[in-house]
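Note that one protein chain is taken out, while the other chains of the complex remain in position.
Each chain carries a letter (A and B) given by its place in the written order, and its residues are counted from 1.
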Amino acid sequence: MERRRLIQSTAAMTAAAVLPAPFSAFAQAARALCYNCPTEWADWGGMLKLVNQKLNISVPPDNKNSGQSMAALIAEKNNPVADITYLGGQFGPQAREAGVLSPYKPQRWNEIPDGFKDKDGFWFTIHSGTLGLFVNTAALRGKPVPRSWQDLTNPTYKGMIGYLNPASAAVGQVGVVAVNLALGGNYENFDPAIRFFKNLQANSPIVPTQTSYARVISGEIPILLDYDFNAYRGQHTDKAPVQFVIPSEGTVSLPYIMGLVNKGPNADNGRKVLDFVLSDEGQRHWANAYLRPVFASAMSAEARSRFLPDSEYKRTQAVDVFKLASAAKVIADRYQKEVG
Amino acid sequence: MQVPVKKQRRSPLFWAQLAFTLAVCAFLIVPVFMSMTAGVTLNYMTGVSGGLTTQWVEKVLTDYRGPIFLSLQLALACLVCTLLLGIPAAYVLAKRQNAFTRAIEELLVMPVAVPGIATALALIVTYGSSGGFRTSWIFILVGHVLFTLPFMVRSVLAVMSSIDLKTLEEGARSLGANFSQRFFGIVLPNCRSGIMAGSLMVVTLSLGEFNMTLLLHTPLTQTLPVGLADTYASLRLEVGSAYTLVFFVIIVPLLIALQWASNAISQRKRI
Partner (left out) sequence: MRERIQLAALMTPVAILFVAFFLLPLAQLVAIGGSGKLGWSAYLAVFTETRYLKSFSATIALSVAVTIFTLLVSGIAGVFLERNRFRGRTLLTAMLTLPLAFPGVVIGFMVIMLAGRQGLVPDITDLLFGERLVFAYSMAGLFMGYIYFSIPRTILTVMAAAEKLDPRLEEAARSLGANSFMVVRDVILPALKPAFLAAGAICFATSMGAFGTAFTLATRINVVPMVIYTEFTLQANVAMAAALSFVLGGITWAALAFARSLSGSSVAASG
């Protein structure tokens, strides 16, 4: 009868709908949840596999960026979902202030240089990356590779330049800082940077709000202000016609930090993972993923050979994450008001 | 009822309109093909001439199996919920038109008017602290149901309004049918086309929902569109395209099947 069939099919559909998803492999092993551990960024994919192998803890990847992680952590403050988080350095002080982290000093805490960790243990650096020009030489179609920040204002590169929006992406902020310090400004005076980006608008730049690695590799954005580790990944892993350029006026490197989430559901596992990322093995993995591990000795000669020579890196200085944390809003506001 | 159309020579106006319609179709479909092709090329820049490969599709199917299944599960669950909630609601709205029911209609439409991000924000600030609920896929389901319900109700209500419910039900009642016999035996079968059309919309919208899900998901409850956005950003374009290809392969048969079903039903009605 019509009605019986209807009820039967509804029941069947309901049953099918509430069956748990096959995606519960992660539920078996011990677990820790990380905010902002994206598979392809800094080869977190490889790191998470290592963690699973060596510690028997499964950490599913998460593709939030620093800003989204902060927002999620704050919204979930009373009943956190994540156990650990990975953030751009300038978010460390902000996360502490927002009360979403709890202090944990991992093994080897004392070896981390001051300025690269919160003095009370709320967060610490695991590795850093240097900002520069991520260039797809084939997509330049014969034009010379730019060598300095000023080169970017050359009309020959019209439509070819991209940088992440400083008002909505952490790496965008770092780009502003890099240009600012290179052109003579400091953390209190951002005039040089604002002036630079204003002039840059004449070259019709593309201003994405999220990671644009794919767009450089495909040639859509031939010149992107991005980190060296992304460029090296494109060059050595994906074998794309790309190279990294450290502008002649100088640039900055940003420390990336991790911290234990306050009242996370699997805090013990979280602590184990935090220890691991600072261990020899963990640090070696970062070096092989083209990042500068916070313990420089972990970088093998082979890993170093894939970077640009040290002489190039002499022009870089580490971002003062505390100063950047206070200046972040100023940068965002000024950029939005004056450059738009 | 169809007025018999005699075979006539197509006017120039016909051809112009056909050309226009074909242009619109091309605009919609060509990028889809381009994207699908990119998913099987070795290198996007060299294109098809550079060689074909299945490695990207394989990568997607291994790395993102979870999100793909979760999206399908969500779409199915969303459909069941909107059917169970929406059809009775449409029935009530069809039978009574007063200030109260008008208010309900306004209410139903609100999740479409309010931006998806806002609805997600609202859910997070209210239920963000309820650990279990927050981290389960049901949290995302709630958002999907809120957003797709008006489309189901709209579709079913449109059909219910066009048939003469009152007469049909009166007739059945006078023959001794009780409420559930009337509802399942008379009302529902006559709304089949509306239910099918509504189902099509609901499944489609749920599979592609991104705005809300971006904020509602956790690392354990990632859906297909969210994974897709991530691959487009951080991986090679070929992987993103392969992911899109997988998405199409799943959804196109689904859409076609639902369209055929709704065509079949509406044709059967035209006796």
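What we mean here is this: a residue touches a chain if its C-beta (ideal position, glycine included) is under 8 Å from a C-beta of that chain, and two chains touch if they have at least 3 such contacts.
Computed from a predicted model, the values in this text were never measured in an experiment.
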Checklist entry - Thinking of the whole complex, not just what is shown, which of B:42, B:61 or B:114 touches the missing chain? => result B:114
Checklist entry - Touching the left-out chain: which of A:101, A:139 or A:324? => result A:139
Next on the checklist: So one chain is hidden, and I want to know which residue out of B:40, B:57, B:70 or B:145 touches that hidden chain in the complete assembly.
Outcome noted: B:145
Item to check | Touch list for subunit A against the chain that is not drawn | outcome: 65, 67-68, 70-71, 74-75, 94, 98, 139, 159-160, 162, 165, 167-169, 204, 206-210, 212, 215, 218-222, 329, 332, 336-337, 340
Item to check | Interface with the unshown chain - residue positions in subunit B | outcome: 3, 5, 13-14, 17-18, 20-22, 24-25, 27-32, 34-35, 38, 44-45, 84-86, 88-93, 95-96, 102, 104-119, 121-123, 125-127, 142, 145-146, 149, 153-155, 157-158, 161, 179, 197, 201, 204-205, 207-211, 214, 225, 228-229, 232, 237, 240, 244, 247, 251-252, 255-256, 259, 263
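Criterion: only the chains that are shown with their structure count from here on.
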Checklist entry - How big is the gap, in whole Å, between where the Cα atoms of subunit A centre and where those of subunit B centre? => result 35
Next on the checklist: Give the list of subunit A residues in touch with subunit B in this complex.
Outcome noted: 2-3, 6, 10, 13-14, 16-19, 21-23, 26, 33-35, 37-41, 60-63, 75-79, 81-82, 138-139, 210-215, 217-220, 238, 265
Checklist entry - For the complex, which residues does subunit B have touching subunit A? => result 44-45, 63, 65-67, 69-70, 73, 76-77, 79-80, 83-84, 124-125, 128-131, 134-135, 137, 180-181, 184-185, 188-189, 218-220, 222, 226-227, 230, 232-237, 239-240
